[in-house]
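What follows is a set of notes on a single structure, which appears directly below.
Subset of chains shown; positions unchanged.
Lettered A and B in written order, each chain numbered from 1.
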Amino acid sequence: MKRRMNGIMLLGMLGVLGLGLLGSETVHAQDVVAQASQAAQTVEAAAPAAFDWSKAEVSEEMFTVNNLWIMIAAMLVFIMHLGFAMVESGLTQAKNTVNILFKNTMIPMIGIVMFAICGWQMMYPSEWIADGVFAFGFGIGGGGIYSGDYEGVTAAYNVGYTVWTDFLFQAMFAATCATIVSGAVAGRVKLLPFLIFTVLFVGILYPITGSWKWGGGWLDAMGFADFAGSTLVHTVGGAGALAGAMILGPRIGKYGRDGSVHPIPGHSMPLATIGVFLLWFGWFGFNGGSELSANAGGVSYVLVTTTLAACGGGLACAVISWIFGGKPDLSMALNGILAGLVGITAGPDTPNWIEAIVGIGAVSGALCYFSVIFFDKLKIDDPVGAISVHGVCGIYGTLCVALFGDISTFGVQLLGAAACFATAFIFAAIVFGLLKATMGIRVSEEEELEGLDLGEHDMAAYPDFQRTYIKSYEAGEI
Amino acid sequence: MHMIEAVVKPFVVDKIKAKLAELGIFGCTALECKGFGKQKGHTERYRGARIDVGFVPKVLLKIAVKSEDLDKAIEAIRESAHSNSVGDGKIFVYELGKVVRIRTGETDNDAL
């Protein structure tokens, strides 16, 4: 019965996706798609010959380099999805590993497809529906953004890259946002409702808040600065994570009735470490690509500050955990690196190297440490620290643009971060709330104890190894 | 002296230990094991086909007790492990001929 329900839901979801595809085909059938395939076919044969480079803002060589860098940056952001999958599965229990890997494999795919269907047109709108606030549209090409044979693939579209490169880079970004939420709800969320949430969060919410700044909306008009997405990606993701973790409630056994915290250790520190290094690696593309050209000075400066902030964050968090916890905590050092990276993301183009290490990196790392403990005090269970790393440090990073730059922009920065946080939080809360009311969002107690791998997938992540069932710390208050 | 061997669900181990401690029984040894019983295992799936996994993960607790504590101990275990569902487990008891505490060389009841 339940299974059949799931099947129907699933088919419904597919239907929505299909309608989206169909819709986009219907609407633009004659022009957009035809153009797209036409353009594509001509790319090879005639494109470079036909476009008059002498009239372009940049030389063909420069355009090609710029485009190459953004393509590479897109690949780097892509590999961040593997990073997220590893951090999240490493920091949770072995019994939930298949579930987490499945979620983190689906998210980028759903994210990219949703971005192709409507996200791209909503975020970089050719026409606003509500000016500066909301836009809608279907498909990759089309509309004001892409309307000629060659414009999308040459410097006429943009001195930095082709429309396809642009789409790829932005689609990879979009998908990271839902991944952040995934970490905070791990170990207890039902799979299907979470995937539905992902479709809506990446397909609707992210492009809306994104359009406010990067699509030239109202925040952009106010002078709000967010270089690579401390707010638009991380704070938004963190807000969704907070909503999700609050509505779901903590994992069984995480908090004692007396307020005590019973940590549930992650099952593989090597996986978590692989994840964090891959995220750092990908962040070179995340921040460096957000320069939107291969501009030597600009990109290299951004890469240096990004690296230094990561170091500052990781070192700070490690040292603080050593001093306050008595022993150096690897999981905290890893979180600290991510915190530093999130912190620098709003403005890696301006701080000097000491500000990057100390003022942004180390402070973000410290914030992350105490924030993790703080949310545990509130009994908001966030298995991977997503709320602290992305939410708290995302906001701090957004403010840093003012703190280490033009302090007069502090108000705008705060407003921007708050507006995006609030919107994402409310959106996520409504979606999770509705899902909870209709199909339920939390697995049964038995399934949670046995692990979601068996419950949701009938599959074991490590069938050849003997799991340890004897552990004092599984007890807590079951 | 008797050895109690109880095959129980993994997550009642802590509860049993706590209960026994109340009775003044502190030592116990736990082994991970797999049970085949009335409780059926589960089905796993892999690449389009089904796998019947017949066993259920259990913990085998070994608790050596003085004979006078035996019944109390059994009762304590039963109480803690009982949930009235298939798979709650079983308790086996046998007599011990000798017990030695390695550190001190004490034997039998003194060693418990």
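In this section, contacts are C-beta pairs under 8 Å (C-beta built on N, C-alpha and C of every residue); 3 or more make two chains touch, one makes a residue touch a chain.
Note that the structure is predicted; figures quoted are calculated from it, not measured.
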Formula of the whole complex, where the shown chains each stand for all their copies: A x3, B x3
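In this section, only the chains that are shown with their structure count from here on.
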Intercentroid distance (Cα basis), chain B paired with chain A, Å: 46
Chain A - residues contacting chain B, complex: 449, 454, 457-460, 463, 466-470, 472, 474-475, 478
Residues of chain B touching chain A in the complex: 10-11, 13-15, 30, 32, 42-46, 57, 59
